[in-house]
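Would you mind keeping the following structure in view while I ask a few things?
Missing here: one protein chain of the complex. Every other protein chain is in place.
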């Protein structure tokens, strides 16, 4: 059975992965792609580490805590970048990033 | 916004990824690890392709359908292996695999 | 020991992964990011499937051939997009993509 202490954090990671991948796609279709380049980069990075962290918790990795600590830092950076932009997908993504950063920090503490 | 046609399939992939990673961990702790070696191998492979397929749909990849077609085949193989075993985590995993294979096939058709 | 029949194909995949990730970063820093958006998207997708294919061959996955077939298609698409652009990193990436597509097809045949 899935480690219960990890449950909320896994959920936050999977939602953040989805928000980031959705925002990544939407940014690449915006008129002002140039302005979104940091957002695109961080969306990819954040989506990937969230998937990595979910896998680590789901498979009870001995490194789950260290991976979640890194995940929190990347989510924080992605959220900071996303909240600079007015696009709906960026606002949604920033929300998911900050929630996931918080969930990862709580899991580690 | 997330492509709505993909919504159910993404959910099935994320649930299957979790079931496979959970089963992977549990198999590695069973007394009869040797008997579980194919299950361990397919759990890893299936969890990874499910995460890959979810990412493809979430980011609206032009290859989403081809990736889901492959995902369906790997889920089918993993489900077939898992249902040979009596462990609760294997039974759960087989269920998630068959559901995900079905969702991927419907998405492609 | 590493499966020898896979050796050249793994090498081509790892080189293509590097060329795609390098091109991805460089495209995001170009002045004409908007014109590079398809290139950015395909670079990510191609880098990720190349890494996935390398892992499949290295771990002797029963799905290595199917994964390499998909990899060949994605490499082909990425190479076609990259060769439309004059940037040095795009030309290098197109070369690596076509080489990898060829190696994957030979491995499968």
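Which chain is which? They are A, B and C, in the order written, and residues in each are numbered from 1.
Basically, contacts are C-beta pairs under 8 Å (C-beta built on N, C-alpha and C of every residue); 3 or more make two chains touch, one makes a residue touch a chain.
Quantities reported herein were computed from a predicted structural model and do not represent experimental measurements.
Student: Out of C:14, C:34 or C:108, point to the residue that touches the absent chain in the complete complex.
Tutor: C:14
Student: Hey, which subunit C residues sit against the chain that's not shown?
Tutor: Subunit C touches the chain not shown through residues 1-2, 10, 14, 17-18, 21-22, 24-26, 47, 51, 54-55, 58-60, 88-89.
Student: Can you name the residues of subunit A that touch the chain not displayed here?
Tutor: Residues 41, 45, 48-49, 52, 55-56, 59, 61-63, 66-67, 70, 73-74, 77 of subunit A touch the chain that is not shown.
Student: Residues of subunit B in contact with the chain that isn't shown?
Tutor: Here the touching residues of subunit B are 25, 28-29, 31, 33-34, 36-37, 40-41, 44.
Going forward, only the chains that are shown with their structure count from here on.
Student: Return the distance between the CA-based centres of subunit A and subunit B, expressed in whole Å.
Tutor: 22
Student: Can you pull out the residues of subunit A that are in contact with at least two other chains?
Tutor: 25 - these are the residues of subunit A that touch more than one other chain.
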